[in-house]
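All protein chains but one are shown at their positions in the complex.
Labels run A and B following the written order; every chain starts at residue 1.
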Amino acid sequence: MSTARHPRLVIHALLVALLLGAPLPLAGQPAEGVQAFRVGKVITMDAGDTVVNRAVVLVEGGRITAIGRSGEVEIPAGAAVHEHPDLWLVPGMVDAHNHTGGSSSDLHDYVFLTNPGYRTLESVVTESKDIVRAQSGGITSVLLIPGSGNNMSGFGTLLRTGGGLVEEAVVKPYGSIKVAQAGNPEGYFFGGRRTGRSFMNYNTRQTLVKAKEYHDRWTAFETGSAGEAPAIDPIFEGFRGLFRREFVASVHTQGYQVMMTTVDMLARKLGIRTVLDHCTFDGYKIAPLVLKDPTIRVINGPRQLQFDRSVRKIYGNAARWWAGGVRQLGINTDAPVIPQEELPYQATMACYFGWTPYEALKGITAVPAESLMLEEQGTIEVGKEASFGLWTGDPIDPRHHCRVTVVEGRVVYEAEVDRVF
Amino acid sequence: MSSRRSLPLLLLLLLLASAAGAEARTVPPPRMLVIEAATVITVSGEEHSPGMIVIEDGEITLVGQNLDVPRSARRIRARQEVVMPGLVIPDSSLGIAFTLRQGNFSSLSILDEIHADEFDPEPYLVAGFTAVGLIPNGAGFPGSAAVVRPNLRDGAFELLRDRAYLPVSMRSNGRDNRAITAAFSAARKAIEKEDAAREKWEKEQEEKRKKAEEEAKKSGGEKSEGAKKEGEEKKPDPVFEPPPIDPNLVPLVSILREEAGALPLLFRIGDAGNLLHLQRALEEHEALGKERHRNLHLSPSSRSEQRPMVAPVGEMEALVIATPEITTLPSTFTRINLPAELARAGARLVLTPSSSTRAEFLRFRSRVAELVRSGLPRATALEAMTLHPARFLGLDERLGTIEKGKSADLIFLDGDPFAAATRVTRTMIAGEWAWGGDAP
Partner (left out) sequence: MSATILLRLLLVPCLLITGAPSLPGQDPGGREGDERAVSSPAEDGESPGDAEVGSDDPPPRPRRGRRRRPEPPAATPTPPPPEEESSSEEEEDWLAVIGGTIHTVSGGVVERGTILVRNGRIHEVGVELPVPSGARRLDVEGHHVYPGLVAVNSVGIVGGEFDTDPYSFTMLLALAGGVTTARSGGSISKLTYGTLDGLEVGSSPFVTLNYSTGDPAGRRKLREAFERIREFRRESARHAEAKEEDPKLPDLDRKWIKGLYATAEQLMDGKRVGYARVRELAEIRAICGLAEKYGFDLVLDGAEEGWIEPGVIARAGARVIVTPRARRDRDDRRLAPNGSSIQNAAILHRHGVRFAIFPVGSLFAPGGGVSLSGLAGRDLLHLAMEAAFAVRGGLSDEEAIRAITLGAAELLRIDERVGSIEVGKDADLVITDGPLLHYLSLPQYTIVNGRVAYDQDEAGVLDHVRRDGRPEPEVIREPWPRRLGDPF
């Protein structure tokens, strides 16, 4: 462990250790030993939507090992007990559309209209002010994706907000392929809205088709139907996982016609597992199309309201998707457009304008986790990663805040020590 | 005188008398015109189908069906045509230079800006407009409007009325309500100043008189009387000379004083908010709330709130000049026939073309037809194009309907005025063809 590299974190950890007399966890790695969290309420977000009051959650090796009522779960001797009888234990929140998990000046390299080979992995910064802010908002994972100034800006990285080495923080180095269908890349060549959809979609499709052909050639070779090994192309190598449906395409897409193109081009024709981001304006109208493919996910935001000029009404975007039948519905911030720590407040706004609180909370925990194929997080269940937040109450109520954030069993943020949000 | 000498004189006298008698005979009888039309839309009452109009010396003397007319009358056969009163446009600015002028220029008249040679009568006559109100451009008080008759023959127009009304803009809250408040305050102050000066002068006169009487008493009765009788010229009674008023305030002073010749005001507003600001700017001057000044000109808008003004405008029975457009309520797709709503609420509706261009003049009737299809009663629409604007311009004694005593300003159409393909075939002004017919 290189103390030289993370002096501040070590000092904080020492202080915490002095205060609690607890064993010092090594930054970036799962905590050792058993920890017990005694809390007032656990919202599991499991299949049965279980909620447990006056509960104890046991954590070992960075994983949840037990959940149950205070009297029923046995706390092993020597376990570090965190007493928070007034707090709610809520799954760590997951933001599927983040631009602050890395160096902001490296957010977007606009080299080509589609940049299939780039990865934000190379620009990840695991400990920064923005990461700390994310922690203070109870967010434990973010999908750091490049910008939408061109049609394909590179692969996004799924990383935890727990700090440490990049390899330790990153959950999926290929978290998604970021595609911007339209609504920003138009300005790529000449500024303004000069490039049209015909060219953009043609270019996007050609790039994906080339990538698919590369994958197909390699698959043929691997299954023995082709003779020679094809050449390795580092630009398209990363797409193999995409076409094996091991990770998703996260698509900046909004409006009716653009979203229809996304669903058709990516999900239907190219067989890509698609996560639709933004989904604002009149995009909700394609809900029936989305429902036909059970693997398409809708993660809406940052605009939570839509003023409908045909009837002079303000609609909640999420409420309209929900009314259209979409049940796997999530929310994002597009940080820094909305500060990352305000992911729960985005859910608040979705509810203000008509969505329901429990589903909104699920939309920032279980739904984005599942959408990004992040199996380890999103719910509080035995065997899952111990990444969660301890809240003073309803996380959707802006009057409440996150007191403790735990990532892989390590306490990475404590409001008691240094309150950020 | 001897009879022989007087005979040539008598003959001369006879000749002259016969010549005079011959003149009396050669002057033709009053020129009578009879129009026989498929339909006569009087606007004042029924529509006659078929109908007849009798015109003498350019004035309508009889309207009806199957009228008895002398054979000597000149007949105009219009058995396939519909005849209605000539349309009246109250606020045309065609041919008038656009100006960025703003401020109080009430002393100006539009006739200062436009000359007969600059005025093109053809777009009006082709579209059926027989009386044209010309309105100056500009914010604030740009000057007074005038009414003319388009004339393709001698000169381009015949002046019907100068200084017909005073347009005032109230389209921009902040700028316009301040301007209106300031202008009428200044007029009020001018009145007060004049009243104060008059009081002072009267007091002075009173004092002078008293002084003179006292002196007369002092110096004794006879001497002064004698002096008087001696033909000392009686000085003319002194007359009060009011202090000079800014000419741009003169029309406003006359309005506040409710003088007989005061101009009616026309307020150009854009939305309901403008109306509220207008009412506030006018509320301290009682004269401005009177019926003759309750005239509004409304620009069409689908972006600002206009509907809230329907009820108050109707209650006031204001005259509203509106364009024939179906607009939408702001931020919705809900369409509203605002002129019909205004008329239904009690406003006196005047319709005017959407803009002062030849194309819009020609399209005017079909746009009004659209309003009629969307709920504006036909009779209201007809009045809004003829009688009501004539009344607003103060010319309803002579124009606006086909009735006995009114001028024969008529348009002939080849179908119902609100049918799609109908066009104006010929236009008659004061019994003479102005366009089409036998016109030059």
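In this text, a contact is a pair of C-beta atoms (placed from the backbone, for glycine too) under 8 Å apart; a residue touches a chain by one contact, two chains touch by 3 or more.
Here the structure is a predicted model, which means the values were calculated and not measured.
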item: For the chain not depicted, the shown chains it touches; value: A, B
item: Contact residue for the chain not shown (choose from A:283, A:302 or A:378); value: A:302
item: Touching residues on chain B - with respect to the absent chain; value: 173-174, 177-178, 271-273, 276-277, 279-280, 282-284, 286, 289-291, 294, 304-305, 307-308, 311-312, 315-316, 329-332, 334, 336
item: Chain A, residues in touch with the chain not shown (by the definition above); value: 8, 40-41, 43, 49, 51, 53-54, 86, 129, 280, 302-307, 311-317, 319, 337-339, 342, 345, 348-349, 351-354, 356-359, 392-394, 396-401, 419-421
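As a working rule, only the chains that are shown with their structure count from here on.
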item: Centroid spacing, where centroids are CA-atom means, of chain A and chain B in whole angstrom; value: 73
item: Partner chain A, residues of chain B touching it in the complex; value: 329-333
item: Residues of chain A defined as touching chain B within the complex; value: 307, 309-312
